[in-house]
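Rather than the whole complex, this shows some of its chains in their spots.
Residue numbering begins at 1 within each chain, and the chains themselves are lettered A, B and C in the order written.
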């Protein structure tokens, strides 16, 4: 099958089967680490590694949301502005209404799930192509964030514990030498949970199945629409978590932020070996993709490469990273 | 005893096509009821209505004597109806076991988690009951089309339906697998399951069916007893005329030049040191069991895969084939065995699919295409192969399975190659069209073309070939003359670990 | 190699304004014998990207950091980190809600935009409809210039009606289309204010393409804007002193890194320029191409 032929080429791993984990771009990540470590003594320091992880946390969580949707063969352009929308909702709950922290967290995640539910229904029931549905939602959520916030950042100064969602360090209180920010823990927690969902639960199975051959799933008597809505809802909830992370990191909900973030998220997914055609993908791959993007940005900055050249080099390395790992995988098999 | 299924006065129209006009069908418990008809007669459409995939425009469907509304596949499954689709509908990224149990996965941890162990065990059980050795954890996309067909069958069986529709289940299977399938069918019959059996292979009908219903052009022609009615009668009900299926005498090729020669072709364990030659005007048949490596040999000659070693000579000259385009440029054509994945561009229309390998011939200045000529060429083959389509602009995916197969054949006939490799060329093709294709191949050979036919149907190999090559486990185990007894072929086809 | 080094994290880098800041910073670097790096996110919405840049800058252990905050609060934890590491911070372009920066070199955007409002009123005779094509709805400069202009009009010129405020992201093409639509919707429009270089050029373009006659006031500088003023298409514009901002930021940073005291507030000023004064040396010095 040509699908499968292609799968072999780009090393699509198969999450549901769990047989072969061909990890796209993992070798390249290591390579980048080595090169940057040699290039600058400041790169491989604990504080910088933590900064890289911290920088990955938001994009990583967004990329996980995007992964789930992409495995179904869809695409989600709304992850960035949905994140912002959720941050604004947290701001409304905590700052405007002055409610306690747990309600703010719940509000953000529920807002995300709710928006995802709407998107899912537009895709599954109105049968609008995911690209259009999520493009529309991207704009709607962007506008709503501005409307609700009054086009102004909402600050969380009235909620003392809020910044520690992302910036605090539970690890640091135990091992002061490695103050891993909580945001990074959240990223890993989300990654592990969603990995389990994808590989061990019915929802995960249908996620892969929908992306592999939706018609086959439907003809097997499965309620494909319902499951699709569930997938988008899950992705939305994950965006809610990303919204909390970024708001906590900036101690504010920045209503104008978000558009453009979808591209980084999708890029991380694809660099991580998930095919946009659907049916395959892993969360670990996506994490590696997101890390490659952060390491590149950080490393080039640390080396003080002029910014216009940073862009050129980033573009080149993204292509090379995928190419090198394709070669590696081809030789391995 | 009430009928399991009664379908009366079923009409179904698609844009530009009236697929069914007052079709009738009934099914009793414990019988195998064959549904026959030419390609495009409406068999699959009628059964898709029964499986809840299409909704009829008119007519009624009764299950167990009660009128039912089969508005969705779910409803049909709930009504106890299972189907083996003609065009495989599987999820290539999932494993065999996951495919079989999609929607019915065993759970653990209070329903929260999937029980993968139970899932694989269940599938392994199903495979065992089918005498099929297949690891349930294999990805379906990595299986050959024959094995995918077995997974599709296993899936349908696992539903334990009272009504089981089999739409050309044996099109991709070899004799051994067919026998195993028939054993299963007999067991199901004994349990009172009603089976609808669609096939273009006449001998199978005789062996397995109790009754036969024939359709023509979407309409009901009649129902007869399978054992008492002679095949010729059934055929004439289907096509409205007699078919002559006499093999012409093998030509004398002693003076003919060698057209294609292959020396020491090897690729991993799939193809080991294969050497043979085909003369101009010769039809060389390739026989062998499933996975013997015949398809792989063809793909290597055609440049679709890369050989580890070996050489290919065309008209005595060594040619360097690294991609299919090189082979085609040299005049080699290859009809693949998997029409859906490798043969048909389903989004394109009939005309462009037929012209796909010959576009340069129709390109004029600046690459502008001569649509008139393409139209004429397409229509020539639509007529020659009796392709049932409203026009040559019909999207190929809307044609019936057999007609799609004819399109990919037409693609290579139009291309005018010196060497033609046909891999399972008559898969899903009705008996009338089959004999037309045989005649065409004979005519092409008579024009001096070298033809290789790979087929898992022994009668076809015997009927067509001037000479028969047999393969087993990647090796060529021997050559046999036309008309060799089947036992000799089977002996060579199972000659494990031996060199030719 | 062992030259001290100053990292500037700005709000952008591709736009002419920031390139002019960079030019000033580079010049100061050359004069004072320090290396200067200059970086900024693609858009002024990307608060978190800027934070990542700041974080990487701190990791490089520079002698001092210049920082143009996109958000007045978001970077405070990192600024504290820098303080702990003994890296002095100089704020430029706009301040932060913290006393960590040893100095702030910035333009008073509200006052600058109010001056644009006064000029607009003067040119259209203190009555009629006008519109604003702003560059950003949420960034500090976007808000200050819009509000500075709009509030001044509301307070001082009751007969002037602002019919539309729209945002083109500083993208010349988008601002062109916005201007054309506003003019279509309000054929009796008398003036438009474009709040930064890209917006102002877009306004000029849109007006030119429709062949309307409206009074255009711009902000910042650049070759096209200067040309438009000379050609009489644009009545005039407010310019800041970006080169000065860059120079003074680096200057203050170097001083602070040596432990010298610096002025807490460095006002870099703003100027009105039009056909009449564009070639005067004191104006020409703060304009850039």
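Please note the rule applied: contacts are C-beta pairs under 8 Å (C-beta built on N, C-alpha and C of every residue); 3 or more make two chains touch, one makes a residue touch a chain.
Because the structure is predicted, anything quoted here is derived from the model rather than measured.
A.B. asks: Expressed as a composition formula with the shown labels, how is the entire complex in this file built up?
C.D. replies: Beyond the single copies shown, the full file gives A x2, B x1, C x1.
Keep this in mind: only the chains that are shown with their structure count from here on.
A.B. asks: Measure off the straight-line distance from the CA centroid of subunit B to the CA centroid of subunit C, and report it in whole Å.
C.D. replies: Centre separation, subunit B to subunit C: 70 Å.
A.B. asks: Between subunit A and subunit C, what's the gap in Å when you average each chain's C-alpha atoms?
C.D. replies: That gives a centre separation of 33 Å.
A.B. asks: Can you list the subunit C residues in contact with two or more other chains?
C.D. replies: In subunit C, no residue touches at least two other chains, as defined above.
A.B. asks: What are the residues of subunit A that contact at least two other chains?
C.D. replies: none
A.B. asks: Over in the complex, which subunit A residues touch subunit B? Could you list them?
C.D. replies: 1-4, 7, 12, 14, 16-17, 19, 200-202, 204-205, 208-209, 211-213, 215-223, 279-280
A.B. asks: Residue numbers of subunit A touching subunit C in their complex, please.
C.D. replies: 40, 42, 45, 47-48, 51, 54-55, 58, 146, 151-153, 155, 157, 163, 167, 246, 249-252, 254-260, 294, 297-298, 301-302, 304, 307
A.B. asks: Which subunit C residues qualify as touching subunit A in the complex?
C.D. replies: By the definition above, subunit C touches subunit A via 13, 37-40, 42-43, 45-48, 51-53, 55-57, 59-61, 71, 73-74, 76-77, 136-139.
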